[in-house]
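Removed from the display is one protein chain of the complex; every other protein chain stays in position.
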Amino acid sequence: MVLAMKTIRTAIFGSGFMGRVHLDALRRIEHVEVAALVGTNRPVIERLAAEFSIPTTTSDYQQILADPSIDAVHICTPNTQHFAMAKAAFLAGKHVACEKPLTISVDQAQELVALAAGKALRNCVCHNLRYYPMLQHLRRIREDGELGEILSLQGGYSQDWLLLDTDWNWRVDSSISGASRCMADIGSHWFDLAEHITGQRVTTLLADLQTFHPIRKQPKQTVESFANKLLGPEDSIARPVDTEDYGAVLFHMGQRTRGSVVASQAAAGRKNRLHIEIYGTRASAAWDQERPNELWIGHRESPNQILLKDPSLLHPTARSYADLPGGHTEGYDDTTKQMLKRFYASIAAPDAPAEFPQFADGLRQLSIVSAELESHKTRRWVDLAAL
Amino acid sequence: MVLAMKTIRTAIFGSGFMGRVHLDALRRIEHVEVAALVGTNRPVIERLAAEFSIPTTTSDYQQILADPSIDAVHICTPNTQHFAMAKAAFLAGKHVACEKPLTISVDQAQELVALAAGKALRNCVCHNLRYYPMLQHLRRIREDGELGEILSLQGGYSQDWLLLDTDWNWRVDSSISGASRCMADIGSHWFDLAEHITGQRVTTLLADLQTFHPIRKQPKQTVESFANKLLGPEDSIARPVDTEDYGAVLFHMGQRTRGSVVASQAAAGRKNRLHIEIYGTRASAAWDQERPNELWIGHRESPNQILLKDPSLLHPTARSYADLPGGHTEGYDDTTKQMLKRFYASIAAPDAPAEFPQFADGLRQLSIVSAELESHKTRRWVDLAAL
Amino acid sequence: MVLAMKTIRTAIFGSGFMGRVHLDALRRIEHVEVAALVGTNRPVIERLAAEFSIPTTTSDYQQILADPSIDAVHICTPNTQHFAMAKAAFLAGKHVACEKPLTISVDQAQELVALAAGKALRNCVCHNLRYYPMLQHLRRIREDGELGEILSLQGGYSQDWLLLDTDWNWRVDSSISGASRCMADIGSHWFDLAEHITGQRVTTLLADLQTFHPIRKQPKQTVESFANKLLGPEDSIARPVDTEDYGAVLFHMGQRTRGSVVASQAAAGRKNRLHIEIYGTRASAAWDQERPNELWIGHRESPNQILLKDPSLLHPTARSYADLPGGHTEGYDDTTKQMLKRFYASIAAPDAPAEFPQFADGLRQLSIVSAELESHKTRRWVDLAAL
Partner (left out) sequence: MVLAMKTIRTAIFGSGFMGRVHLDALRRIEHVEVAALVGTNRPVIERLAAEFSIPTTTSDYQQILADPSIDAVHICTPNTQHFAMAKAAFLAGKHVACEKPLTISVDQAQELVALAAGKALRNCVCHNLRYYPMLQHLRRIREDGELGEILSLQGGYSQDWLLLDTDWNWRVDSSISGASRCMADIGSHWFDLAEHITGQRVTTLLADLQTFHPIRKQPKQTVESFANKLLGPEDSIARPVDTEDYGAVLFHMGQRTRGSVVASQAAAGRKNRLHIEIYGTRASAAWDQERPNELWIGHRESPNQILLKDPSLLHPTARSYADLPGGHTEGYDDTTKQMLKRFYASIAAPDAPAEFPQFADGLRQLSIVSAELESHKTRRWVDLAAL
């Protein structure tokens, strides 16, 4: 039976940081073959294809969509390209895994969700951070009521790779990345986790955004995400910036639950610190992406706990998210592996529920970002539809 | 010369948790004699007087104010009593150290500040947390420009001693403690530190407050602050509560600096966690009251730092705030000692600048609390006068 | 040029925990094809072969060695089988990567090292822990003199998976795993790091070993490493145990440097805690495998540092050991990937130096374990040849 299982043929669009993360993850997943790479950076895609015996390379994604032997595609290109590629892929009958943000507007995302609804195709938006084993454990103990009713959430997502006005990346440019940068890129990860873990929805929010550097110096060469920190001083030109470096948001989840979050790409010393704290009537939890194999569980009437990742101590339903024994740390690459493993398992089992974030989740995050932009502009609280 | 220095005679009003903290601190300070205790809990004040050879006890503070041999008084009573006591003390020519919040209204605080301005009397409001050695070090390196320009601040103050609806203390009752509880009691410590350390002022804020338990069960016996967690179930009566358990605030400090803070007395597992993070253009800093002898300093271009309290590593101007060698931890009681040591030194040296928080600082915090209450009510941003 | 690079065909012997770790790593490495799996657990190897399109499976490793298209083999079987397999593989002209301990005796290891010396074949012993990025950074800053002269080392390796007398695994049985368990299995990782990072050799040592459970209860079914913690109570038989649960070692590295280490498989709450502290005349360093993306650097005259993994902050020669941007954690699986990537790069570049642990390093660790056993037996200090 096992032997008869079909290998799924897939293609990756984009060869930047995220494209390579997807390639690495796919190589680790059973019954998947990376059959094609699509990209405009020819030297990189040729090299990757040679290294991993990938038969096809092209800069024309339509060519891949036209190939009936390709079952699924991964969209890892800059944000403004997501919509057209995902739409075309659906129309061509491909399963689609798309990097976040799903699109650069709510309207586009709604169109994709509607399109997906009518087809027997799997759709995944890559909120991979859900798949740190400790977060799946947290979600499950919350479902079991171990935290009681949630009273408040707080936290943030802090990085320093865009601290200086000499830092540049395509994400800074709203014409390529969309109107929101910091909130769309990293704030959305936080809200995805907050809603995924609590099972509750943000109902109203107030946002305060800030562009610390309204002018940045753009180097004359292209800079890949995060790679700017390894560059020396370069020839550059001053460019006005209209995307935010920082955002702080207060929010409600219904009548009782309150929340607060800050996202910043200008926080010296914080490299990739997503931290989330959830306070319930019975217990609390805190987690920090810079120490992802630990989960703090807070108690009023007994000592607090630190759960170090150990399959034997994870909730039984969370155990499959950890592939290594206790204390053997799992990292960032492993989260993408866990997410995509479930995406491909669902392709092989069309009737099974989707145990990964879907386009509807991508739309949800775009709605939140849209409300943040509106709140910042009007300086008022903005209500969200529950969706 | 040293031998000729006068010993200052002082009295403490109130024998609850804070009153005993002041007594302990005063015993450790040179040239001070605790000469009288004032309180309504006779057994406690009689016991303390016997233990520490304090000659006078009374329940009538006016009797103490009438005694010309008393130089200074400490007001450690419930909040609603502060104003009348402080005013009377000034009029009687006493130096005054008053617990925070200074009063329960901005008007009262303004009156006290005006009264103090006309007299050669020292006035101190007890924002003792400034005197953790690491915070004085932080303030001084910020003054030296080591953080650069401040871009953002975030943090909070979390406790769990009022988590349950069976938790009760006089602070819950607005008729004794004033209209704000969580923000006035602990949020004010955070804002005092934020302004003290950065040297900047909050210019506008938006607050979102929440009372998670609109009804609490009041035990029939009196409960001292924090002592509720040691009590068993008691006879109680249901009481409506109009003071907040939680508050989240967004704020600006001028055109560029942004901030966010959350205070909660319903955060399971957090005992007394004041944490503050300050992000600058050159470096960042983070500090947590639950690990007060450490200061995190964040860098973009070099490894982050953890400064463990060590006089030889402190800024020279901060060194006098640490009384013990490196790694010998200093705790909560030591902060009050440091603050009051400076208060008494200033009494002995009338021309020296005040190196402790003054009534004007207490007024400042009341103004912020007042703005928070207004913002919550109107659901709008509220501007603050710079003061 | 890149395209012309030959893909190296490899086989994995063993399908237990380590075998699967190797398979996962090999899938992530460029120009490598896993062409065969060898194992006695047929269902597992058939399943793995199907999942990852591996053409050949067999329980007869000699069949693989006879296949001229196979370039390299990975030995991931129980310890007593390593010697025969590695020797046969060399004789068949294969490059060999062997799990640690290399063999179960110094004599066997010496024979393998001698055999390797005469052949143009790469040999790797899998001390993968060297390849946490922070440890490579540490090694390089030590080489640059940033720690000064090393005065002392201390640390340990603590686990809890064999705490109870109901815990069982083949490693407990000296007839399968050799005379030493705790020191050979985990103590050897510590000493490998100590010598790798400092560049110094242990010259004399004193060991104190202990078997806390001289009798253990062996389940009637086979138990894979670490899997015991997920088992319920089982039918079992009492078995005497002659391998140690714990070992403490004092050691010298030459005339000045002193050291101390403890390894334990009976340390409740420690899952996989290898920690090492190195104290030099100019600075110190500490690292803990349970938080592997952080390196503590201790200073006498300035604040201590915490370096969070960030390629832009790593020593230039250590940068290639990190594949992800700052704060994107790399975990246990990533260390094996880094080690084997270098092993395969060396096969493709026969004249390049070996940047991975070799059989001589495996022999070194066996010599240390042998000295530990002798010291424990004689209760005396034992000198080591420098090798």
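Chains: A, B and C, in written order; residue numbering restarts at 1 for each.
Methods note: contacts are C-beta pairs under 8 Å (C-beta built on N, C-alpha and C of every residue); 3 or more make two chains touch, one makes a residue touch a chain.
Since we're looking at a predicted model, the values are computed, not measured.
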Which candidate, C:Ala36, C:Ala72, C:Ala266 or C:Ile347, sits in contact with the chain we can't see? C:Ala266
Touching residue (missing chain; options B:Met5, B:Ala66, B:Leu91 or B:Ile215): B:Met5
Filtering B:Asp107, B:Asp144, B:Asp242 or B:Glu290 for touch with the omitted chain leaves B:Glu290
Candidates B:Asn41, B:Ser236, B:Asn272 or B:Ser320 - the one touching the absent chain: B:Asn272
Given that one chain is not shown, which residue among C:Lys6, C:Lys220 or C:Arg379 touches it? C:Arg379
It is residues of chain A that touch the chain not shown, namely 295-297, 301-308, 312-313
Identify the residues of chain C touching the omitted chain, counting contacts across the whole complex. 151-152, 154, 156, 158, 160, 163-164, 206, 208, 210, 212, 229, 246, 248, 250, 252, 256, 258-260, 262, 264, 266-270, 277, 279-284, 296-300, 304, 379-381
Residues on chain B that touch the omitted chain in the whole complex? 2-3, 5, 7, 17, 24, 27-28, 30-31, 33, 46-47, 50-53, 159-161, 225-226, 229-230, 270-273, 289-294, 308-312, 323-334
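One rule holds for everything that comes next: only the chains that are shown with their structure count from here on.
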Of the chains shown, whose Cα centre falls closest to the middle of all protein Cα atoms? A
Distance-maximising chain from chain A - centres being C-alpha averages: B
Cα centroid separation between chain A and chain B, in whole Å? 42
Just give me the whole-number Å value for how far the CA centre of chain A lies from that of chain C. 34
Residues touching two or more other chains, restricted to chain B: which are they? 296-297, 304
